[in-house]
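A single protein chain has been omitted; all remaining protein chains appear in their positions.
Presenting chain A:
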């Protein structure tokens, strides 16, 4: 049944038909008709952010914690350009978003009109797809197609740029029976021959390891269930990328912890020594592989990925399987069971023996203090005091992010939201707003640094406006910690511009926003103050004053291989100059 309505009304109707409950946005001249249409309905709740980048990150947090696409509404020109960082972030981390941007009227496009910018041109490289809608007849199709494209295949952000005259125009709206794209049909089912070959290879493996990534989380909770089943069936060790944390429970004995630049000793050495690597939904990112020519030199590799361009991009694989993780895992579990495949128990016992040896190195151990709060200790306590609750964690980017990934243990997928690929400082606070909105009764914590938090701090105001009791837990070491760590490693300890000068009083700042401020600088008070934070049903900024000099270990220095990790007692034991660890070539790599 077709109905006659304006373009602006079509936007709202399409959102309703897609089951969208929340959108994040900021009004402006070129989207006023859509805001007017919003005014007349109650199904779609609009969340007013304080900056468009915040809107996109909030939508990312919402999407990643709920499995639903995030929706953003911003105006033309500065509205669209402010959203770019968020879109690029969603692109890198494969987060399904639909971002509707206003545009100047069609007859003014190209005339350098007020608040005009070439939104589709600018966003072409940081979106999965984008549309400029120039006729009202195309609008209903494009709106629904945008949701299809954002969610199917490798997910990503889609921009719909909508000129103001089209928003005013009247046309007929029909909800398409299916909102598929007319030709875009990504492969979801893996090739059975390849899956069979993979199972065969796994059954004969002597030193196997699962290496999983964000693709498992994106594929939905079912994929995580199947992954757990397959890992337990085979008895193989499993590690995961930053983006994949939670898909496999961190409390399980087969879990090796995160791998990569700041991954665990056991995970990285398992990757280095393995003879069969089963990559499920990860993309051999450079933070994972370290030096490519020394990456996992003895392994045959299986790679399951929904994006064919991820296969053989940087690391050659022996058995590529293009498909959705859940579909492929289902086939793998079935084949493993049907064929009554058995792992090589004897070899596996040896392998686990080796791994236990690496584990015994206790690479995440650190020297605690009763004088100052060690950042690792702070995260550990935060974890211990929140683990029995439904907790969602977001982060900013830097040392605190790595410590969170190392010391906070995730048992379920979709509980961990972080900016992995793009590494966007400022992601965590708005992402927490989005996650809290999707899970009003859960505990949502943004683990932050005192530098990162100031990039999107204004979103505290959003949290207050919508009564979202998010907790901002700042590991305050008065440095852009990761920058300082690299300057220590690479630039002779010359801390150029990395000291956080003129910090605000975060407690007063929280109070100024109408939230609660808590400061803690004494390890003895930490638990009580964390509990105080948890038990306040309002937004909190927790200023945790931590050791200023602590560095993030273990670490694979740039240009080094997995078996050339630096551990936390590296400096203490050898007294060597840490700057000499990275060679000239490595310095180029960052």
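Observations on the model:
In this section, contacts are C-beta pairs under 8 Å (C-beta built on N, C-alpha and C of every residue); 3 or more make two chains touch, one makes a residue touch a chain; residues count from 1.
Rule of thumb we're sticking to: contacts and distances are computed from a predicted model.
Note on the omitted subunit: UniProt lists it as "Acetolactate synthase small subunit", one of the names in "ABC transporter permease", "Acetolactate synthase small subunit", "Co-chaperone protein HscB homolog" or "Septum site-determining protein MinD".
Summary of contacts with the chain left out: across A:201, A:311 or A:556, the touching residue is A:311.
The chain omitted from view is touched by exactly one of A:12, A:55, A:132 or A:335, namely A:132. Across A:120, A:274, A:355 or A:545, the single residue that touches the chain missing here is A:120. Listed for chain A, the residues touching the missing chain in the whole complex are 120-121, 124-125, 128-130, 132, 134, 149, 154, 181-184, 292-295, 297, 307-309, 311-313, 316, 560-561, 564, 576, 580-581, 583.
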